[in-house]
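Of the protein chains in this complex, one is absent; all others appear in place.
Let's look at chain A:
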């Protein structure tokens, strides 16, 4: 699980795996500084939000407009013991501080599947879909594996009923998008 925060012209990065190891195997933490991954033992995501809030706090005279918060992978928080309501609260708090107060953007990644049996995950995903301004959904093709088209992305902005579908092919460092029917296999 990783969190990137682009603010004050800097990139603040939290690596979940490393913080988790430090929490579990490291020496005793000072009481004033709880680890951001405290929720592994205490089921409370407040410390994680405090990390985001403190990184966003204006330092010096100028305040940075338009921070960006990237969360790679919210579904992992559920695997680590957080309840779906706690995860949704965390995202809500982040949205209020980043989007409403600072006019920034929040980008969140979740795993989902149409035939998934993970109800908690589906709850989080549905709720996030309702509150998001833009949903990008990457899926495999319904017809199976293809070497030239690796999948499709459904682009659906909120407020509009328009759903655009782009197909993609992934290369080593790059992804090419094209309209359905215009893949290299056909042209």
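Heads up, the rule we're going with is that a contact is a pair of C-beta atoms (placed from the backbone, for glycine too) under 8 Å apart; a residue touches a chain by one contact, two chains touch by 3 or more; residues count from 1.
Criterion: contacts and distances are computed from a predicted model.
**Student:** Which one, "Glutaredoxin domain-containing protein", "Centromere protein K isoform X1", "MADS-box domain-containing protein" or "Elongator complex protein 4", is the UniProt name for the chain you do not see?
**Tutor:** From the listed options "Glutaredoxin domain-containing protein", "Centromere protein K isoform X1", "MADS-box domain-containing protein" or "Elongator complex protein 4", the omitted chain resolves to "Elongator complex protein 4".
**Student:** Using the touch definition up top, pick the residue from A:7, A:55, A:97 or A:121 that touches the left-out chain.
**Tutor:** From the options A:7, A:55, A:97 or A:121, the contact with the absent chain belongs to A:121.
**Student:** If the hidden chain were put back, which residues of chain A would touch it?
**Tutor:** Residues of chain A in touch with the missing chain: 17-18, 20-21, 24-25, 40-43, 75-76, 78-81, 111-121, 138-147, 149-152, 167, 170-175, 180-183, 185-186.
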